[in-house]
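Here the complex is missing a single protein chain, while all its other protein chains stay put.
Now for chain A:
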Amino acid sequence: MTPPARSNHAGPVFEMSDVAVSFGGIHALSDVSLAVAPNHVLGVIGPNGAGKTTLFNVACGFVQPNTGTLHRSGALLTRLQPHQLAGLGISRTLQGLGLFDRMTVLENVMVGADRHAGAGFFSGLLGLPQSSKEEAALRGRATAVLNELHIEQYAARFPASLPYPIRKRVALARALASEPELLLLDEPASGLSSDEMSELGELIRGLVDRMAVMLVEHHMDLVMSVCDHIVVLDFGRVIASGGPNEIRENPAVLAAYLGNEVDDESARLARTGS
């Protein structure tokens, strides 16, 4: 498979500057700035309701920021529509799985690869050779991703018939099938056992020579072991930003987690630095 064309922009793959979002009176995000460097994993952590999912929704065009700007490899993104994301080399998994329930695993992943297809309505309508050739190419692409994630044996199954961890992999496979330059993962480890989680960690680290990753996650040990850089949100504000070791010892972070007591385990891990 040919690697996707890379932009030769040397700066961040993705940047948010002074982004603010409010829903009615709630300030979901205030003055949030962050940058994702190429081949890096950026972690976004914070207590429940801190604004992590909203941050992803802004990055995906689902939520228009009230103020602030987004840049993709240096190019300003204005009035982004969600369906334009894939074309910009950005892909995302949803916090819920969002799998296509009445389509096979293979078809689910083929939808993920859709941005590499060009066959139009009429070539499909008439069943032109171009259309079936392209379908075969998409199937090949999707199968390669299934192989990479070791779930090729489920290709013909429907998601509902699969165990939850496998379904999470299918969701990841679908996001990877578009061959993004930036991958947004929203709580990819929820519902996984600790073995599966460390496998996921290795998998994510294995992705970084091909793409940049932005990771929202509650499991601190995964975040600490996988991320190159971490941004901590609390009440929609960035309260800390730095490498895993800095974050672990940052008093503001400790206070946020202790003060909220949403996740005792995370707080304990953050405190003990294990």
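One rule holds in what follows: a contact is a pair of C-beta atoms (placed from the backbone, for glycine too) under 8 Å apart; a residue touches a chain by one contact, two chains touch by 3 or more; residues count from 1.
We adopt the following convention: contacts and distances are computed from a predicted model.
**Student:** Could you check which of "Formate dehydrogenase", "SUF system NifU family Fe-S cluster assembly protein", "Ion-translocating oxidoreductase complex subunit D" or "Branched-chain amino acid ABC transporter permease" matches the UniProt name for the chain that's left out?
**Tutor:** "Branched-chain amino acid ABC transporter permease"
**Student:** Among A:G74, A:G98 or A:G140, which one is in touch with the chain left out?
**Tutor:** Spelled out, the listed residue whose C-beta touches the missing chain is A:G98.
**Student:** If the hidden chain were put back, which of A:D18, A:D114, A:E202 or A:E249 would touch it?
**Tutor:** From the options A:D18, A:D114, A:E202 or A:E249, the contact with the absent chain belongs to A:D114.
**Student:** If the hidden chain were put back, which residues of chain A would touch it?
**Tutor:** 53, 57, 60, 62, 82-87, 91-92, 94-96, 98-103, 107, 110-112, 114-115, 117, 119, 121, 123-129, 131-132, 134-135, 138, 157-158, 160-161, 174-175, 178
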